[in-house]
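The other protein chains are all here in position, but one chain of the complex has been omitted.
== chain A ==
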Amino acid sequence: MAKIIVACGSGVATSQTVASKINKLLSEKKIKSTVEAVDIKSLDKFIKGADVYVSIVRTNKSFQIPVINGIAFLTGMGQDKEFEKLVNAIKEADAHKAG
């Protein structure tokens, strides 16, 4: 099962809201995954076990895993496209784990 992490400045408001939206969209599609909201300061710790990173804040780092634009899930602008990217990344991660 793919693990998705969402990070914002505090892990309280924005990231939790985006995580909840993604959870809802994924369960509507019957895609199983775990979605976790974390604060940006603990991103390094949590990203190790994650398959997809949903980004709400800017970082200068590069990541080994796919990065999805989380703001789309907040405003609804471009949400379909980002969600499609997310679903593809989850499928890829699941296939990789099965193989």
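The rule we apply is simple: contacts are C-beta pairs under 8 Å (C-beta built on N, C-alpha and C of every residue); 3 or more make two chains touch, one makes a residue touch a chain; residues count from 1.
The working rule: contacts and distances are computed from a predicted model.
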(Q) Not counting the visible chains, the remaining one has a UniProt entry; which protein name from "PTS sugar transporter subunit IIA", "Putative amino-acid import ATP-binding protein YxeO", "FtsX-like permease family protein" or "Cytochrome c, mono-and diheme variants" does it give? (A) "PTS sugar transporter subunit IIA"
Q. What residue numbers in chain A mark contact with the hidden partner chain?
A. 8-10, 12-14, 16-17, 20-21, 40, 55-58, 69-71, 74-77
